[in-house]
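Report on one structure; see the data block that follows.
Removed from the display is one protein chain of the complex; every other protein chain stays in position.
Think of it as A and B in the order they're written, each chain with its own count starting at 1.
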Amino acid sequence: MTVGLNVMNPYQLPDWFIQLHVWVSENIPGLSFIDIMDPWQQALMLFVWGVVLFVLISFGVAKPSVVFMVLMERKVLAWVTQRKGPNRVGPWGLLQTIADGVKLLFKEDVMTPGQDKLLFTLGPVIFFLPVFVLFALVPFTGAIAQDGEIVFGGLLGIGLPVGALLLFALSSISVIGMVLAGWASNNKYSLIGGMRSAAQAISYEIPLVLAVLAVVLYAGSMNLMDIVEAQRGPLGMFSWFGIFLMPLSFLIFLISSIAEVNRIPFDLPEAESELVSGYNTEYSGMKFAMFFLAEYAALFVMCALTVVFFFGGFMSPLAGATLGGIHWTSTLVGTPGLIAGLSLASALENMLGVASGSVAPWIIQLEMVSWMVLKIYFFIFFAMWIRGTLPRLKPDQLMGFSWKFLIPLSLLNIFMVSFWRMWLPPVKDLESMVANFTQNMPFGIVWALVLVVGIGGFCWFMSELQTRKLKARFTQS
Amino acid sequence: MIVENILFWIFAPLAVTAALGVVFHRSLIYSALFLIVVFLSIAGVFVLNNADFLAVAQTIVYGVGLTIVILFGIMFTGDRPFDDRLASPGKRLAYLIVGAMLLAMLIPAAVYQYNIHPASEALIATYMTEGSTGLLGLALFTQYALPFEVASVLLLLAMVGAIILSKKQMVPTEKTSVKYALPSTTLGSTAEEIYEKAPFHGHLPKEQPASEAETNGAETQEMIGV
Partner (left out) sequence: MNDLIQSIFGWVVESPFGQFVSAENLLLLTPEFLLLVVISVGLFQTMSDRLDDQKETWKLSVLGVFLALFSLVSIFLIVDPADGVSYLFMDSSTLMPSTLGLPVFYDMFRADLFSVTVRFFLLLGTLLVLLFSRRYIETRSSVPGEFYILMLGATLGAMLMAGANDLIMLFVALETLGISSFILAGYLRGEPKSTEASLKYLVFGGTATAVLLFGFSLLYGLSGGQTGFQEIVQGLQQANSSGLNFAVVSLMFIMILGGFAFKLSAAPFHMWTPDIYEGAPTPVTAFLSVVSKMGAFAMVIRFLFVVLSVAPAQEILMPLYMIFGVLALISMTLGNVAALKQTTIKRMLAYSTIAHVGYLFLGFLVMGVDSISSILFYLMTYVFMNLGAFAVAVQFTNETGRDDIAAYAGLVQKKPFLAFYMTFFLLSLAGIPITAGFFAKFFLFQTVAAAGSGYIWFVVIALLNSTISLYYYINVIRLMLVAEPSDTVIAMSRRVEFATALPVTLALMICFLGTLLLGVYADPLMALSRDAVSQLKVTDSQMLSQSK
């Protein structure tokens, strides 16, 4: 972003961070940048803060959660297959991952001759970095406004107008890392793994983006904060349009996101039984750990995005609704467009009879973070459950599924969602919702027709194609 | 302005250096990687010019999508270093002279002060708060609606062409054979004869008789219960 003279927060850093910056400048003598008159230099300072924030969030949030997720995966898989899982290191095996991490750190970094040393080192780094930057884009909490003033910026690294798109841009960069790792390993299985990953990533990125496009179309913004805000409606959790209005979108996103992070049933790039674990076969020690960390971090981010796009983000299931005489929307909201996905906190206010806004912001933030993390871990569990249940696909099945099924389906989905957008645009109160519903009934009827004809026709078409293909195949041989 | 200038002087020389790397590096893989750097630095320059959507689109489409396909191609065919002997000293001198002349021609264009109207304050404010996406969309659906739609036709044709050029050439079956009677002296009168004798299709596999194929098909249909 270009820095404007009159804008004090050009990088859209959260407010608490600005306050921290001001505090540091005021209280620590050598760092009193606040006195500098030139706003551009202030802006530069803010940029530096932004970088610090990136690092803090990435490693502060990502590392612990990854460590936990590895353990969780092993426990869940053990549970699915009726085993015990790790149970020796620490109580219930809680310290197992830390022990594994220490082991990895001290392992020898093996390099075989014939490997391209630079690319071999660069591969894991390119794979690793973008995933961790992604954490800075996910809104873990919303901003809190009081009388039109933001009192708390929310636990959001950077709120960009192109946030949703930037997510996919960054996550696709890590594919290059995989390809490079596969190439530089000088091992044919690694190379096949890397190339499979490239093909798979390109193929599944399209339905992924198209599924999100439907959400973006309906919410009217690519800013992740705005998307979450758009899901706050009079029906509480039933206003989460991502899942209730466009389940097709959700399904496509779920499938493609699992493919995007290379997990079973789409883990062809690192299939142990056929490729000796693919592009990371030759890696050991710290470099292997980087792949390992990044994969789990990517899973975390993808689940976080599922929540943000389809499950109301950090909002509680009651946010926005009126239930039991309580309007479960915070009265703290001052500015439209800013988030106030509160429920328990406002209920607390109502019960205690205290003036609105007297609940400390950190309590509200804590509630939002809790909802977010809870939902994320539900989807992480879901992914692990799938891993314990489903077999792996063949490469041609994988590609065909994306290009011949998911992509046309997601185009159809976008078409239908645009009807939804006309019929039932996102609104904040029940009256206008009902009014829209009745007023735009013709659109609704057309939509229903499109739904029936579209989905029915598509399914018929696909089955017809499949039948023809089978016929042709058996005819030839 | 300082931040912008600093960032510009990071991105721009990086783009130029990486572009030189694309041309001069002996390894194709490294050339492709330099190409990624070029695209990403240009995306950086886009960001400095308030074109956030363009920057992200550049990263997705060029920075990753396109170069992955290039890398794919290189990995399929193998990374052979360029043979420097291909260009003789005389040729290289000629290239150098032409390049230098082109560069000399470009210098006035580079230093010329173009009279481009600066954006209004309101526009800059919109860019900074809402980003350029909305304005871009509006332009694409009003002023540039026709080129936008024609671009979709262009991409459709390119896609059809790509499929055509990479599709396995099928030999027409007996049932659907070429009906045109060709002079029997040169080629033949039925599809099979044509495909056998014609020089341009000599390498294609011979199609099995249709009758057998049909029986197979019927059996299969029974087998899979269609």
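Keep in mind that, in the parts below, contacts are C-beta pairs under 8 Å (C-beta built on N, C-alpha and C of every residue); 3 or more make two chains touch, one makes a residue touch a chain.
Note that the coordinates shown come from a computational prediction; the quantities given were computed from them, not determined experimentally.
Touching the missing chain, out of B:Val23, B:Ala109 or B:Ala122, is residue B:Ala109.
Set against the missing chain, the residues B:Ile6, B:Val61 or B:Leu157 yield one that touches it, B:Leu157.
The chain not shown here is touched by just one of B:Val23, B:Ala122 or B:Leu165, and that residue is B:Leu165.
As for the chain not pictured, it touches subunit B at residues 105-106, 108-109, 112, 114-117, 141-147, 150-151, 153-154, 156-158, 160-161, 164-165, 167, 169-173, 176-178, 180-183, 185-187, 194, 198-201, 203-204.
The rule is simple: only the chains that are shown with their structure count from here on.
A straight line joining the Cα centres of subunit A and subunit B is 30 Å long.
On subunit B, the positions that touch subunit A within their shared complex are 1-4, 6, 29, 33, 36, 47-50, 52-53, 56-57, 59-60, 63-65, 67-69, 71-72, 75-76, 124-125, 127-133, 213-214, 216-217, 219-221, 223-224, 226.
If you check the complex, the residues on subunit A that touch subunit B are 1-4, 7, 10, 38, 40-41, 43-44, 47, 116, 119, 160-162, 165-166, 168-170, 172-173, 175-176, 179-180, 183, 191, 194-195, 198-199, 201-202, 205, 222, 467, 470-471, 474-477.
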